[in-house]
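Of the protein chains in this complex, one is absent; all others appear in place.
By written order: A and B. Residues from 1 in each chain.
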Amino acid sequence: MTDTARPETPVPSRGRAGLLSRLPRTFMFGVLILGTLVLIAIFPEFFAPYDPLAFDYSAVLQPPSAAHPFGTDNFGRDVLSRVIHASTINLQIAIFATITPFVFGTLLGAVVGYVGGIAETIFGRVVDAVITFPFLVLVIAIVSVLGPGLVNMYIAVGLVGWVFYARIIAAEVKVQKRLDYADAGRAMGYTHTRIVFRHLLPNSVTPAIVYWMTDMALAILLGSSLGYLGLGAQPPAAEWGVQIAEGKNFMATAWWISVFPGIAIVITGLGFSLLGDGLADLLRTRK
Amino acid sequence: MSSETVLSVRGLTASFGQGDRKLTAVNGVSFDVRKGEVLGLVGESGSGKSVTLRALTRLLPEGAEVTGQVMWRGRDLVSLPPAALRQVRGGQISMIFQEPMTALNPVLPVRVQIEENLRAHTGLDAAGRKARSRELLDLVGIPDAARRLNEYPHQFSGGMRQRVMIAIALASDPDLLLADEPTTALDVTIQDQILNLILDLRDELGMSVVFVTHDLGVVAQICDRMAVMYAGRIAEEGPVADVLAQPHHAYTLGLLGSVPHAGGERRPLHSIEGTPPGLAAIPPGCAFNPRCGFATSECRQTLPQLVPSGPARQAACHHRDRVADETTVPIPRAAGSGGGR
Partner (left out) sequence: MTTPLLTAEAVSKDFLFARTIAERFTGRPARTVHALNGVSLEVRRGETLGIVGESGCGKSTLARCLVRLHECDAGRVTFEGADIAMLSGADRRAFNRRVQMIFQDPYSSLNPRMTVRQILAEALSVHGMVPRDRVDDRIAELLTLVRLPQDAATKYPHEFSGGQRQRIGIARALSVEPEVLVADELVSALDVSVQAQVVNLLLELQERLELTLVFVAHDLRLVRHISHRVAVMYLGQVVEVAPTEELFERPRHPYTQALLKAAPSLDPSTRTRKVAAKGELPSPSNLPSGCLFHTRCPHVFDRCRSDAPGLTSRGPGHVAACHLANPGIEGPA
């Protein structure tokens, strides 16, 4: 044996140990917000001081006070308790309205991006068709046909929302499949399924995950919009959009009915956005 | 060849970043460039050869710190005010790059780009500039110059683009041409054309050239003197034929052994172990010691200085005599002389 090919000194590795310290502060802040929110959503009874549905005609339209930090509404229901209980429904909306589009869109997008050709052309036309309609209008139209309610809202969002994920993934897979590791897989005799789902997809999914985070925030807004319009969650259930709608007649006299659920929406959206940005940093392929 | 020194570099150091994260890419580099000579700066990636070249005219990204002395016509370019430096850059000293597509502006016809340089560095009027642009394209061997002046960079092939870039560099009638791997992206037959062009221009215009490359063959073919760089320092320096025939630094020896020679087919190459160090982890003592077959404890502790090691030669190696003895075999060295070192 000659001295010609001994192992090279490995490049110093940046292991997982340094991971926590490298996390951006904004990401940790996002995790903190959403973590708290999930905790509240799972155990609303533990955090809410009152029953969210209990009428109390002795305390109607009271401004924020020590007894009712967020005030009460026109039925004397405690706004804080309602905001807390609504978080359960709103987080459900965030997840259920987006998970089907995410999974379905990702899988389909991966296949379209890999196959290309005619599949891509057809897919392109579908995307054009969906994108030319305003998203909200399309969803409202579908919900109107199916009837109001949360489940129908999930269906409506699912029918439209997958397109955006599929588009992101298809574009990314198209880039990835030109890289040599995809050809290496083909030259090794791997099946197309293996190449797409074992090799290309894990390298393409990051932008879709980041978009998913933003999409959850958007889903809460959409759920609230539909709730406000009476097409989503139905009263008397507590839901932030429904609450804002309920408070609209009292804007001038009892602002707190609408404003506090509004703030809850903003904070949740912020949490998802920060999480999404942080994930983008975290999942970026290291070169 | 005249031996008048036109550029004198002393202790040139270039670093990036601050505090703990400060990385020194070029460390105390000194050399002279004589009138009409082609000096080759050769090294592998991360050796600091390109940074050295750019540091000469302070053409480095924001945040880079350059110290030392670069004497050009009695002035120190390192401390020259920006306005005066701009007059030197692209004027008396021109530069050409590896990738002409990114060095040329894609949305301007080449005529505009050549005339731009003429306007900045000569007193020619519009008609004079136009005529001179044509002359320059002719000079660098672009056929049908009058028509091609109005074309855009993407309409030229890689070799022709490199010629355009050389024409732009020549517009100001420079005395020194800095070439940063200008033929690395080109095919060999085109590389051959461009190298010949650079030599022809050197002869006609009496320029000096500093030529950065990783290819020892290119150095052997066009340079008069060469400086081998490793980890930001000059390892050895001297006339090309002498250095290639008998290296005085173990790294040069290893680099030569890594290149296949005729007569040694299908036998192991005398490669160097390991990889060049990153800027953040340059070994103490002689930076080459972990990869060096000659290394002793002295090499691990003391940085060897660049000292004279022969006629017109310098080397920074504690064992230059042992290294020189190893290569009494002139190149091409037989690769079959056994695997071990």
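One rule holds for everything that comes next: a contact is a pair of C-beta atoms (placed from the backbone, for glycine too) under 8 Å apart; a residue touches a chain by one contact, two chains touch by 3 or more.
Quantities reported herein were computed from a predicted structural model and do not represent experimental measurements.
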Visible chains in contact with the missing one: A, B
Residue of B:Leu205, B:Ala241 or B:Leu303 in touch with the missing chain, whole complex considered: B:Ala241
Sole residue of B:Gly11, B:Gly128 or B:Gly217 that reaches the chain not shown, by the stated touch rule: B:Gly217
Per the touch definition above, residue among B:Gly68, B:Gly91, B:Gly159 or B:Pro304 touching the missing chain: B:Gly159
Interface with the unshown chain - residue positions in chain B: 44-45, 157, 159-160, 187-193, 195-196, 199-200, 214-218, 220-222, 240-241, 244, 254-262, 264-273, 275-276, 291, 331-332
Contacts of chain A with the absent chain, listed as residue ranges: 2, 4-8, 10-11, 13-14, 179-181, 183-184, 186-190, 194, 198-199, 202-203, 285-287
